[in-house]
Each structure stands twice: as C-alpha cells, then as structure tokens.
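With one protein chain removed, the remaining protein chains of the complex are shown where they sit.
Here the chain labels run A, B and C in written order, and each chain numbers its own residues starting at 1.
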Amino acid sequence: MTYLSSESQDGEPLSSVYPHLIGYADMKLRAFSVEEAAESCDAVFLARGNGWAMKHARQLLDAGCRVIDLAADFRLEDPDVWESYYKVPHEAQELLEDAVYGLPELHRDCIRGARLVANPGCYPTSATLALAPAVAGRWIETGDIIVNSASGVSGAGRSRTEAAYLYGEVEQNCRAYGVGNHRHTPEIEQELTGLAGEEIKVTFTPHLVPMTRGICTTVYAELAEGADEEDVRAAYEDFYQDAPFVRVLPAGKAPETKQVLGSNYCFVSPVLVERTRRLIVLSVVDNLVKGAAGQAIQNMNLMLGLDEKAGLDFPAVYP
Amino acid sequence: MTYLSSESQDGEPLSSVYPHLIGYADMKLRAFSVEEAAESCDAVFLARGNGWAMKHARQLLDAGCRVIDLAADFRLEDPDVWESYYKVPHEAQELLEDAVYGLPELHRDCIRGARLVANPGCYPTSATLALAPAVAGRWIETGDIIVNSASGVSGAGRSRTEAAYLYGEVEQNCRAYGVGNHRHTPEIEQELTGLAGEEIKVTFTPHLVPMTRGICTTVYAELAEGADEEDVRAAYEDFYQDAPFVRVLPAGKAPETKQVLGSNYCFVSPVLVERTRRLIVLSVVDNLVKGAAGQAIQNMNLMLGLDEKAGLDFPAVYP
Amino acid sequence: MTYLSSESQDGEPLSSVYPHLIGYADMKLRAFSVEEAAESCDAVFLARGNGWAMKHARQLLDAGCRVIDLAADFRLEDPDVWESYYKVPHEAQELLEDAVYGLPELHRDCIRGARLVANPGCYPTSATLALAPAVAGRWIETGDIIVNSASGVSGAGRSRTEAAYLYGEVEQNCRAYGVGNHRHTPEIEQELTGLAGEEIKVTFTPHLVPMTRGICTTVYAELAEGADEEDVRAAYEDFYQDAPFVRVLPAGKAPETKQVLGSNYCFVSPVLVERTRRLIVLSVVDNLVKGAAGQAIQNMNLMLGLDEKAGLDFPAVYP
Partner (left out) sequence: MTYLSSESQDGEPLSSVYPHLIGYADMKLRAFSVEEAAESCDAVFLARGNGWAMKHARQLLDAGCRVIDLAADFRLEDPDVWESYYKVPHEAQELLEDAVYGLPELHRDCIRGARLVANPGCYPTSATLALAPAVAGRWIETGDIIVNSASGVSGAGRSRTEAAYLYGEVEQNCRAYGVGNHRHTPEIEQELTGLAGEEIKVTFTPHLVPMTRGICTTVYAELAEGADEEDVRAAYEDFYQDAPFVRVLPAGKAPETKQVLGSNYCFVSPVLVERTRRLIVLSVVDNLVKGAAGQAIQNMNLMLGLDEKAGLDFPAVYP
C-alpha cells in the first residue's frame, strides 16, 4: 500500500479512523490527487460513489495506472442501459469498450490484459456465479429466471447514516426493497446474456436481513428437458474447476453466509426439484470481500500477473 | 386460562419457567389428563409435536371440548399427502373430514362452526395470505409459482437445542433449508388449489435468517394477460376488507417483519413488474403470533362466538 | 390521545411514519402549538431534546395542563449541577421547586399532587431501583458505590443517525462510553443522597451492547457490618411490596433484560458476596418503557388519579 486517499478524513491516519488497523495502516489519508496516485501506484482502487470514476479514470489510465473501479460506472457495456437505471448520462463512453467486467470466473483472461476493470456489484457476483454454469450448459430454460437475494446491511455503506440502517431498525427485521427495479439487475442480465448468446431477463428481488456481512442468493429457473441432478452437479463442478474461490458444495449441503464471512469464497449448490421441474441454485458470498474489496484484489492480482490468490488465501472467520 | 399442561415441567408454575410471566401465569403446569382438560376447558389448545393430537383429540372432542391443534396433524385433507411428507400413516383419518383449516381469512364461517381446527403452519399462513387474492381473482398464471420465505429461528421451537440453533451459529448467518421438500409445501398447495379450483403446485424455499421472530415471504408468479397494478391492488384490498388482521400496504411500501413483531397482523403488498410480466407479493407475519399462537386465539374466538379480535387487538412492539 | 405533535413530520399521520400503527394512531402530527396542546389535553408529554421543555413548560402549566417531561430539564434540583453536566445555564429555575422527580417507587405521593413531573433517565431508573432499598436500610457503606450498566442502542434515539449507531457498527460490539462523566450520574446521586440523608457519590459506567432495548445494571457496594442475605432480601421485598412494576426475583435467579422487553417492569435481585463483603444488585428494565415512555404513563396515571397500572398491565414479549 503506497497511497491512501479520503476527502472526508484528509490528514488522518487510516488507523485513527479504524483503530483495529493500528500497526497495519497508519499511513495518512490524503485528499485525492491524480498526480500523487499515479506516481505512487501501479494499480489504483477507486471506491467512490457512482459517477466519480467516469470523471477521473481517464487521467489515471493515461498516467499508466491500472484502475479497478468498485462503483458501477464501467460495469454496463451499454450506456443506454446505464442511463435508464442510473438516471444520468454516461460521461466516459469511450472507456466502456476497454473496461472489463471483473468477474474472474467468467473473464479471467480478459482481466489479465485489462487496464480498466469494473468490479462487479455484490448481488451480481452471487447471482451470476449461481447461474453461469446452468446458463452456459443450457440446463435451464432462460425465460423465467428468478433471483432472490438476502443481504447484510454493510452493502449500504458506512456513510449511509439514515434511520433505516440504524441498529434498532435493522435488528429483528427482514424486508424486500428495490422490487422490480434494483440497479444490479442489468449487470446480471448482461453477464447471463453473454453466456447464453441470447437475451436473458431476470426478476431480481433483494432483501435486507439483520446481519452485517453476507449475501444469500437463491435462484429459480425451469429445468431444461432431460436435465438430471448428477449431470447438472457435474457441470457445476466442471465449470468451476479452475476457480480458486468458488466451491461447489457436496449434494445435500446448503451453503451458509457464515461459511464465507470474511473470506473471498463463493459457495454454490445446485438442487433439482423434480416435482416442479425447477433448478434451484443456492449461493453465498461475503458482500464486502468476494462482493467488493476481495474481488477487487483478485482482479488486481490478475492484472499485475500475480498469483490470483495472493493476499486472499484464508477461510472464513467462524463462528 | 383454567388449565395448563406440560410433561417436562409437571408441577412447576408456568411463571417459574418463564419469569416474565410472574403475576400473569402463576398456575401450575400439570402432566396432561384428558379428564382434567375436558372438565376445565371449553376450548383446548394442543401444542405438542406432530402425531400427538391424532392420538388424543378424539377424547377431548367426545368430552365436548373444542380443539385447536397447533401441530400439523389435521392440516392436510388427504392422508396420503400427509404420509408422503410426514413418513408415518395418519392415525385419525376419521377426524379429517370434520377438521377445518384454521386460516380465518379463507375459512371464517367454517371455523365458526368447527369443533376441531387445524392451526396453519407459519410459512403457509404468510404464503397463502400473499397469494390468495391473486389466485382467487385469476390475476396470475398458476403454473410456476415460487414461494421464497425467510424466517426467524423461533420457528424451530425452544426444545430444538441443536448446535444449528445456537446463537453463535445463527447470528450473522443466512441459509436455505428443506429445499424442494419442506413439509409446509402441501399446505400451501392445498389452500391455493381450493381457491383456484384446479391443482396448483408451488416451489417453496424457506430460509433461516438471524432474528428470533418474523417471516418475510416473497412470492413470484407470472401475471395473467391484462392484469394491471391498479386492478390487482384493488383486488387485494377487496379480498381483505373484512379481515381485521391483514393490511394491504399502500403502493410503494414494502412490509417489514418488525412492523408486525409481537402482533397478530399480516402485512401484504402486491407489486407488478411489467418488464418481466411478474407479480411479486410481499408478506410478513410474526411466526409466533399470526403464524401460531395468535392465530390459534383468533380461531378460538371464532369458534366460541367471541369477537375475532379479542385479546389480539394491539400493534407490534417497535422498534 | 387527543393531540400529537412533531416538527419534522408536520402534517403526516403518525401511522405513515410508523406503519405498525396503522389503525391505532392515524391522527396527523402537527407542528407544536401551546394553545392547541393546552386546549386538547389534560396532560402533555414532552419528548424533545434537552433544553426545550424549560422554554415551553411554563405556558402549558399556566394553561392548566399537567406536564411530564421526558428530557432532563427538570430532573436535577440544583441548577448548578445541571449547568456543570449540561454546559448551559438553566433557564427555568423557578419551576425546579415544583417539579417532582418521576420515580413512583420513591415519590408516589408527590407525583400524585404534581403538576410538573421530570421523567427519570433510563439508567437512573435501573440504578436507583437497584440501590434504593440498600441505601434506605443502610445495608451498605455509601462511600464506594459502583454502577455498571449495559444498554441497548435505542437509548440513543432514532434521530441519532451517526455512523456509531449503524447496524454494522453496533452488531457484535460492546463498549463503554461516557466513562466518569455521563450525565445520568447526578440523577442517581441526587436520589440516593435523598434516601441516605447524606451526600452519596457513585462511579457510573454505561456500556453499549448489541441489542435494541434493555438496560442491565449491576451495582457493587461494600456490605455494612452485620448485613446478611436473608435480611437484605427481605428488605428489598418489603421496600417494593406496594410497587406494581418492580419485582424482586427469588434468590438464585438473575434478571434478564428480555424478561422485561416491551413491559414496564423492573426486575431486581440482590446478591451478597461474603468472600469480598460486597452487595451486588442486578436490575433490568426496558429503557423505552420503564426507562422512558412507560414510566411517563405511570406518572400520568398517578397525576390524574387513575389506576397506576392503567395501560401498562402486560408482561414482556418473550422471546
């Protein structure tokens, strides 16, 4: 770590904002400067609000930095889709072509050569990893895919100091939100469409549950003719055999968010329901790790030619 | 309250097992005796494990008591379906015809005249109330209904002292379970089939989330031709206009489990997703109240000719 | 309820701010008007920030209303103590003489005749009820009293939308705060001093624990010469024999905050530790009920000559 930036905490050591980092990150935060960043860094992580990176990434790229953006600016290939979900025009459309969607399990080789990586959203990470083998292998009908997710509250971020995220409102509470129009929907659709070679739409419903970290996604789709449990399961294992951070759990084991808490793993498990001819796939990630910062490091590792697992090779904190 | 029974706490005042009830329930628990129960009570609540009521309800009924069973014994009309889900033969099939499924919003009049009421499961309560108006009004296609539920852990009961229900395993954890074969599935199907006049199957997936009370159910179905938001919403309001414990929330408001915590209410909200032609219905209940004990009291009130709301007319404890 | 006021939600029905109250509190909130309040109400609850009531109580009193203030303005008899803890001068010192500290277990008769009641702080309620019988009966040395409390986060209020109260910061977290200078200290000291007839100082340390409601107070004091378990326990039972909302638990039972959640009860239990000659007293309250709104109603009941328990006679929601 050679450079750390924050507007609101300019001049503070990171460890005074987060005392658990005393001795680990005592470097002072500084208001952002492209020049300083470019000079100090081979790769820069941008973790600002949506719309920020599209204004500043160009300069960093021009200065020779690799850029991993954790916001949504470069995730959607189609600027019209961006505008329809984010309600503002895209201001850096010329970069969209070079940007790679940073889900290594689908785009590992492209990420290796990329200068600009769009780190996926937390929900799309869990949903796309749950569906990719089924879509790629045509084990499901693609017309009626349902993605139902439950997330811990840290997805909202620490600056969202609204009453809705206070402990007293979140505790003992479970609720759906963003029904029918959540911004992560087009990311999931884009990636599945890419895998299927035909347009795929999904119905996606996120829920807030009383935990800090973790996403538990349950996807439902109609089984394709002839699909059976053994084949589907084999297809999942095959699809992820070279993916160091995705584990297909043994049949009969449902993944739990706590099994990946604090780690970069995604645990998935496909289940066939013959009675209603449905494929249900369960997947879990830690939204702050595989769903955000961990996946960003995984992407950086690939971009810089490092071991994909560098700095990430540890299991969950349990219990 | 004139009689309280417990095998494991025979001789103890209820308030010594649950000190919060000191001054409210100091009556001693006694090992169950049909004679004592029949002599002391107009109506008896049975809250034992599955299989117990089918052995003992007959005697109570013969002695003139009304019986409300909180277990599953009399919920399914078809003993074969019972056996296929519960794996033991039904031992009181002759009572099935008289038993009424105790969901007042669907069967109020029958409950009024009933001597034996089967109190619904917690998940079926939330799922059936979410779907009933849509099925009854044919606002949805019935071929691909998905029921996705998240429940607090109290549904497992206090005697389930397994590692899986310890605080350290439940906290910060979310997981699906019983995928494709949960025992509450046939209850939901039976009630929806009754409303539709044709066989309905559902794919039901329950999840455990880190809270004590509450069920948050999200159902997905394909919209019927021509259904629009306003009509569907009006149909929901109409369907529940005489139901004192179901509230259809205003458009744009998603129900939250905390809004019904400790109360007998079910909050529901239908949402149309035009983009994928789906009806999503959100519903919440407190699994221990509308999903169990509260609904049992509501049923007793109806059976005894009391005000349906007697003893239940209070809002949630919030926050 | 005849009048409801809110500055920030002027014009909204209370039930649209808190949907769990639909059907129970659909009255519209209005910006505060002394005239309207005085005209509509026999008793007015003030629940604004510290410093507000001292500006407005006089007018309400002059208009003939009884006033119960839930803030700190009238809790401390000595305006100098007020100023030293609250850092601003007291602006309504002429009312201090008439104000009664609204802890019914100590001041029931005075409250009955009062026009202005200062509703106690949540911590002082639990601490004073834990210590009062021991101080009044001189069962302890008064020189080294320690009050250690743990509170749920709702004590901070819903408008405190700081990062520190977000779910992700509170969950799995326990910490002391306000060490050595918390504003509730002088309330405890004032009440104990009144009971003892000599000046008492206490060392008070509050802690924040990951729950919404509840205060668990543990007090430590040196046993007086000759005090034994039986006598002390009898003294506690005696002291609270006419207090409908304080229960002295049987020996060997430690009170739990969940046993009073949602209720107006305070459970206390004195324990003698002979080995170190200490009296430890455990007490629990729900900070939002006996520690705030419930006690305010209890005070109103007394002021208006109603049954002390009116509207409050129910046990905790458990679990």
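Quick notes on this structure:
Everything below uses one rule, namely that a contact is a pair of C-beta atoms (placed from the backbone, for glycine too) under 8 Å apart; a residue touches a chain by one contact, two chains touch by 3 or more.
All values derive from a computational prediction rather than experimental measurement.
Shown chains touched by the hidden one, complex as a whole: A, B, C. Among C:P19, C:P120 or C:P255, the one in contact with the hidden chain is C:P255. From the options C:T128, C:T212 or C:N301, the residue with contact to the chain not on display is C:T212. The missing chain, though absent from the display, is touched by one residue of A:V260, A:V285 or A:L302; that residue is A:V260.
Remark: the omitted chain is touched by one listed residue; of B:D69, B:D144, B:E171 or B:D286 this is B:E171. What chain C contributes to its contact with the hidden chain is residues 144, 146, 148, 150, 152, 168-169, 171-177, 179-180, 201-203, 205, 207, 209-214, 216, 218, 220, 222, 254-258, 261, 271-273, 275-276, 278, 280, 282, 284, 319. Where chain A meets the chain that is not shown, the touching residues are 18-24, 154, 158, 171-172, 212-213, 247, 249, 253, 255-256, 258-263, 265, 267, 314-319. Summarising the interface, chain B meets the missing chain with residues 152-154, 158-163, 165-172, 210-212.
Note that in this section only the chains that are shown with their structure count from here on.
Chain-level centrality, scored on Cα centres against the all-protein Cα centre, points to B. Spacing of chain A relative to chain B, judged by their CA centroids, is 37 angstrom.
Chain A and chain C have Cα centroids lying 46 Å from one another. Among the residues of chain A, those touching two or more other chains are numbered 152, 168-169, 171-172, 210-212.
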